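Partial view: only certain chains, each at its native spot in the assembly.
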């Protein structure tokens, strides 16, 4: 069985980290699938999906580290060519990847106690982000 | 068809890299699934799953590079707030991601000759890690 849904999440950009665990769980409930997996994927080339212990101090740590590794101030041929100044956003997205697949058992996501699914929007402005959640199983 | 199993792996922490290929292969055998995919996921927010040519020199190279990119000595708001000193572990885990999905054909993992599936435990102490392997297919 397959049950998919496109969802929209409002973000602030600049690697804003948004907890989407409840959204994904809702789609699983709607799907009636008990055993399987949830493919969580962001459509767009300047955002990523991962997991984190979602608490404010750690969220800031991750954003600061991303700034150290791929700075907003870096020279970017992409930014220079297209004038949209978001080369760093694209690079962060490609390095982190666009999605994850989380097992489902007993109708619930298999996650650790302190582990949430997050959308990380690397773009250089607030956006209304589309994510697609595909539930597969039985 | 879906066949899932939770498994425990003993690690040393500090981005200890453990070859879990045989464990994943065992679950595939038990599942009797011949064509499909194995979702390999670590429950917990301070570990990752990836692949590597599992040999000691390269394992050390990867651990050293992780230390260069996200050092144990980095200032971390998370460590400061909660006093558990493992902010770096969380950041490494979020950047690398919590799981991978590997195709299965002929009842076997589709891997390169020198490619093993590994659990990387970034936490700052030895742990008994739970991973969940979900086999889907026919």
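Chains: A and B, in written order; residue numbering restarts at 1 for each.
Criterion: contacts are C-beta pairs under 8 Å (C-beta built on N, C-alpha and C of every residue); 3 or more make two chains touch, one makes a residue touch a chain.
The model shown is predicted, which means the values in this text are computed figures rather than measured ones.
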Chains shown: 2; total copies of the one sequence in the complete assembly of this file come to 3
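Assume only the chains that are shown with their structure count from here on.
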In whole angstrom, the CA-centroid distance of chain A from chain B equals 19
So, in the complex, the side of chain A touching chain B is made of residues 35-37, 50-53, 55, 57-58, 60-62, 65, 69, 95-97, 100-105, 110-112, 114-115, 118, 136-138
Touching chain A in the complex, chain B uses residues 1-2, 4, 6, 39, 41, 43-45, 69-70, 74, 76-78, 80-82, 87, 90-91, 93-95, 97-99, 101, 130, 132, 134, 136
